[in-house]
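Worksheet: the structure to be examined is printed underneath.
All protein chains of the complex are present and in place, except for one that has been dropped.
Chains here go by letter, A and B, matching the order in which they are written, and residues are numbered from 1 within each.
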Amino acid sequence: MSMPTLKKRTMATLMWGRFRRNRAAVLGGAFVLFLILCAILAPVIAPYSYMQSNFLATYQSPSWQHWFGTDELGRDMLSRLLFSLRTASLIGFGAEAVELTLGLLVGAIAGYLGGAADTILMRVVDVVYGFPSLLFAIILVVMLGHSLFAILIAVAATSWVTMARIVRSQVIVVKQSDYIAAARGMGANWWQILRRYVLPNSLGPIAVTVTFGIPANMMVESALSLLGLGVQPPTPSWGALIANGEQAMFSFPYLLAFPAVTFAMTLLAFTFFGDGLRNVFDSKSMH
Amino acid sequence: MSETPLLEASELTRRFRSRQGVMSAVDRVSFRLMRGEHLGIVGASGSGKSTVAKLVQRLLPATEGHIYYSGRDVTNLGERALRPLRRRIQSVSQNPYASLFPNKSIGQNIVEPMLLHRMGSPKERMDSAMRLMRQVGVPSEQFYAFPHEISGGQQQRIAIARALALHPELLILDEAVSSLDVSIQAQILHLLVELQGQYSLTYLFVSHNLAVVRMICTQVAVMFLGRIVELGPVSEIFSHPAHPYTQALLAAVPDFSSARPAGADVPQEVDSEPEPPSPYRLPSGCRYRTLCPIATQRCESEEPQLRTVGAGQHAACHYSGGAEAEPDPARTEREGVR
Partner (left out) sequence: MAALLEVRNLAVEFHRDRAVSRAVNGVTLSVERGKSLGIVGESGSGKSVTVKAIMRLLPRYARSASGAVLLEGQDVMRLSEGRMRHLRGRRMAMVFQDPHAYLNPTKTVGSQLVEPLILHRLAAGAEAKRRAVDLLRLVGIPSPEVRFTQYPFEFSGGMLQRVMIAMALIADPDLLIADEPTTALDVTVQAQILRLLRKLKEDRGMAMILVTHDLVVAAQTCDEVVVMYGGTVVERVPSHKLLTASAHPYARGLIACTPRISNADTIPTPIAGQPLNLREPLPGGCLFAARCPDRVAQCTEVRPQLEDVAPDHQVACFVAAGAAKEGAVHE
């Protein structure tokens, strides 16, 4: 292997090099980035207000004024889509952040300490895992109300256990590896071991779980909206847009097509991106 | 006996509990390792040789017995008190790829122990890592190569360099050349011999390969199911093994002299597999007796202890070196202290 490299290389540059070669993953990642930007900049880039109805311009087909057409109240669909993206991202990323925090905490403690702590924490995880997640989310929303925060909690309430399990199994694998024994032999204390070796080497599967978790959260959010349990109108949500579009899908197919297609594309983009990540981490451990 | 041994194990025992019951992976193992000597621990898989290595490194707590380092009892030292000691005892394991930090470059792997012990400035650490790389025969230009990008032999060189970074006195080599191909193995053996002198290292060399132990070590301990059955200088034990197990072990090593001549012999009998005893249900008396060709009634009733059978050579067999040989002096000495 030719390697006359005194140029600094890190694992990150190495992995980026590998990721870059996967075209689908790069496209997926770019699309995700584009979506995030749209969500953040929605108030700036949206051509109209998402709630401003215009009864002179109901059910307009896509045109230069309204790229994605208008709905039954004459509201601009592009603007509504942009703002629903904002809702979806808030729930998607926000709930994932909650899941990650909980999952890391519970999983890492259970995996690293083992013994009774592991048994107790994992029994809790098993119990939560047994809940039907959508039903549980519905119950929570009914109890807590329809605020953005309540929905976020409802979405995260059951899905953090997946993260906890993955973190735990990953920590256990890493903990038993020879290099952790080597680190102990060098005199590293438990905190150094956790921070310098266990966490960085557990990162792969966790990052992959996060990228698949975000669209899953968006799906739950949409499902809640579809059932009328999501964020309350006039705040737009993907699920609500799709539900709305579905009612008029024969006469005004674009009302369904635009939200449904962007939704599908978003899920696909996350999947490609996550797959790319997985490959990067896999080939690292393959050798 | 005026000199203090660098490492001493005294009646070291490690028991493991599992669904099948309790087994002693290491059972009352005692040995002394003087500075500048090299002790080989040999035995079949499951003999407890690797567990001994983990025990003396304090990576695994001992169930019973004591570990002395330069005369100091370190058996129950806490992790914090152990830290300075860890610097003096370093190890290289069988699988170099698994033991290197996968998220750090090979150069950074060598820097890591120095960083943990806050040795020198970043620049000094990097310089001494590069010096070590060159010393073990890896071009220092490869500082930023990652473990998975280099060959197995190179990985083992880096693992050795990393172990040397803290300037240890005792290097524990647990099957350190076993997974390497012979052409690479010979390179690493040469490196180990070279480093021995240069860093005045003491090796504890765990291996199933008797030929390699003979090359590297001055002393050898032969283990069978958790017990040391024979202990002594390499020169004595390899030329006239006293314990029947050592004899069987040496006879089984494929060697050039035993390679068959043209139009060779064909074995007449298929020998049926002798079953080694389960570590969970050891036989009474001598644990080797069910496999031993010379076992008698006495071996059933009385467990043989290590006793002197030759110049520095000790064997745990009632019938080696004359049945009436005197008991091990080292043992009586310790017993007297209690």
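Assorted remarks:
Convention: contacts are C-beta pairs under 8 Å (C-beta built on N, C-alpha and C of every residue); 3 or more make two chains touch, one makes a residue touch a chain.
What you see is a predicted model, and the numbers here were worked out from it, not measured in a lab.
In the complete complex, the hidden chain is touched by one of B:Gln185, B:Thr202 or B:Gln219, namely B:Gln185.
From the set B:Val22, B:Ala252 or B:Ile294, the residue in touch with the chain omitted from the display is B:Ala252, counting the whole complex. Touching residues on subunit B toward the chain that is not drawn are 44-45, 151-154, 181-187, 189-190, 193, 208-212, 214-215, 238, 248-264, 266-273, 275-276.
In this section, only the chains that are shown with their structure count from here on.
Work out the mean CA point of subunit A and of subunit B, and you get 50 Å between them.
On the subunit A side of its complex with subunit B, the touching residues are 1, 3-11, 14, 177-179, 181-190, 192, 197, 200-201, 284-285, 287.
Considering their complex, residues 57, 59, 79-80, 82-84, 86-87, 89-91, 93, 95, 97-105, 112-113, 116-117, 141-146, 148-150, 162, 166 of subunit B touch subunit A.
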